[in-house]
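One structure below.
Complex shown without one protein chain; remaining protein chains in place.
Going by the order they are written in, the chains are A, B and C; count residues from 1 in each one.
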């Protein structure tokens, strides 16, 4: 680990001190376990308000993979399939958790920017009714996407309408939902409106480790507690998950954290734009900057800075900012990018 | 919630302040995610030492259900079965998690005191080789058992020898392993020696929420990281799970917590022994007291004190103590038990 | 194998020649695959009529384990459980197929005669709503039971009413349903009326190998074709499964076969009743005779005759008859039982 700020992932960051403080405040003697405590009640109420009511309730789990799988478990029977972008975390970064826990097939669709469209979804619907084929029944998007891009509210509404018209359920992986709200300048309720279920990520937003599954469709509510327990995601001392979210909810810390991280990403993009041999690969619409660099340039940078090569063949790197990335961090890194650029002297 | 100390469960207790303090100490800027951080390294090293080396490694997960299922996933193929006591947490309190994640059958054996014996196990082995029957391949015990009893070291060794001689793998659910070590006055390594895998529970010992899967059999090690990830138990900011354990390891806090909780249980048992209509149901060998009471006695007590009725038909109640149960808590509760006893005036 | 008639299982018998004849008659050039053929249409129509309409349809599968698992897959989500007799084929003789394919827990209830009652079921319902417990959602009985006994129509109706009142679905494993109808002197529709789903076994009734899943509850129908395919039970040349059933349906061969087999079992029971050391263990209500014998008696008999020891500890044997068991077979075997009896000379 280097003393320099990591640009590898927003989960390299620690927890916001307000989060840890709230955990400590929740540490006052006994509390009922498994969520029957006042902190969980308050966190749930707070989240439901942010999500415009979320009639199906709010359920806390330990991590993002679990949030994704729990959400899909509400939407699919094993012979049913979910349509998702090929690069979705659910598809490539969860070691087959969905297949194992759900027994369902994932129908992956290539996308240029991580975003599904009604047309892309429609292209996977031709097998409906064919008994030999897993039956498409849900669509999973990520907001922010794995490419750092954001769906606009119109795009989300169009997806929602298309899914409803086709009898498909719509889920949004919101590991970075706060960053999307910050980017779009809208409420979480605006983003959630077209969804059946979505997740709201705390971990990458400054929590120690907590995600919320937000159930918008009331008919899905009944089974969530049992699915969560069976999927090994029921915390006994749940107040400490809830307290993390209470820390993020207070004074809209979640939004301030996300807004800041996004700003740092744009500052970084601005700082490297025009550098010879550096080509920004996607629109910067969250706390991620993707760029294509020459291999030797990447090599020089990685000697001193931490980040991931996203696409080995295309030499695309990913630079993530976090709630605790400072302007000085960004400026130092941008300077390093420029200084290590080919031809620089 | 009542201001009176809860005797319902050791997970009603909060976290030990040393645990939260260590989490805060770990909150220093960036750290590599998914366990590649120094806190995880230190916690793993510390645990491995406690467990006599644990050649297969130590793996942190979020809760006890997950620890149980992850451990069994190393031991069973889907057509293989685990033999366990009928009242095992794995069998009755995990909403079918094992069946769902493993696809395996649980072979439950009635026991008077929550403890398996070679003879009880042998009684379930007659179907080996019969293609119509799930094949027994592992044995799961709990140490401490769900009845609050402890296996002696000789009993554990006998189980281990029997399992090895029968080609069975042996797992111990150690959600309260610290209490067992305190009771037996032995090391964790002593308990672990006959096992292939065991869990070490932090949550009920004063942590916020963390359990360790301790792999003794080296041949099982390779697949654990993948199984843990696929089972949705890989924490991204793992340092905060590790820090909890570091808090418990420091100055043997884990042992002091357990020793104290056990002592409180014995004090409670002593305080109610001989009360008319109160019959202690099991030996008090950990931080649990089980007692049979008259129904009206139970009713009167539950008006002011929190605890569970363990067996509705037999009117058996369970009283749990925790690291933070005080002598005054115990004495007040014991007095209440005596005062509410039938015939008391 | 001995030239003497086997009393080990009704699946030791061959196929009725009418079944093979019908398969040959179906072998006329092309036919659409996967069930879109006239034989499947005719067999389904014939079965639906026998089952009083069976609004949810009739679906052919390869064997009894598959029929059981497919049926339960319509009734359960993974966190839901089925209540069944401890000795149910589903529980003990299918190598954990239900656990693997459904991911659900089986809640086994000890029964003296293989039959569930509302009271026995009620005893397993106390955990409803408890998030830690698999949620009872279906009841599975066997008609004929694994003990050779038959539920009366009143008993079935009482089970149906109880299940409906409790929000439980009711399934009957009908591997020997024909024998039950023959025993009760009722129609298959009478037996089926209280059920949500049941199976109708062809294999033990003289087929080569075919079982029907009969869906009574119309709301379950839609997903059956997909579940069957995903569970690897969709025959491509399905006409040959259908033809077997057409052979059994013609001139009520299914009923004649079952009536004959039942008669042979009663003849056998009559033939051994009163033999010293032979104690009939269950009412003879189908094509099975269970009897307790002295171990040495069993040993002498098994030197020349094939049958299973059902309960090693109680020295209970099971003698099965089949559609092709003759009076001479029975009389010879009964004579052998008497001749081998202890004290006989």
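The rule is simple: contacts are C-beta pairs under 8 Å (C-beta built on N, C-alpha and C of every residue); 3 or more make two chains touch, one makes a residue touch a chain.
A quick note: this is a predicted structure, and the numbers were derived from the prediction, not measured.
Student: With respect to the chain omitted from the figure, which of A:48, A:100 or A:267 is a touching residue?
Tutor: A:100
Student: Which residue among C:24, C:126 or C:252 touches the omitted chain?
Tutor: Hidden-chain contact among the options goes to C:24.
Student: Footprint of the hidden chain on subunit B, which residues?
Tutor: Subunit B touches the chain not shown through residues 34, 77-80, 103, 131-132, 134-135, 223, 225-230, 234.
Student: For review purposes, identify every residue of subunit C that touches the missing chain, sorted by number.
Tutor: Residues of subunit C in contact with the hidden chain: 1, 5-6, 8-9, 11-15, 17, 20, 23-24, 26-33, 37-38, 62-66, 69, 94-97, 100-101, 203-204, 208-209, 226, 229-237, 240-241, 306, 324.
Student: For review purposes, identify every residue of subunit A that touches the missing chain, sorted by number.
Tutor: 78-79, 81, 92-96, 99-101, 103-106, 126, 131-135, 312
Basically, only the chains that are shown with their structure count from here on.
Student: Farthest from subunit B by Cα centre, which chain is it? Let me know.
Tutor: Between subunit B and the rest, the longest centre separation is with C.
Student: At what distance in angstrom does the C-alpha mean of subunit B lie from that of subunit A?
Tutor: Once rounded, the distance between the two centres reads 34 Å.
Student: Can you tell me which residues of subunit C touch two or more of the remaining chains?
Tutor: Touching at least two other chains: 78-79, 103, 131-132, 134-135.
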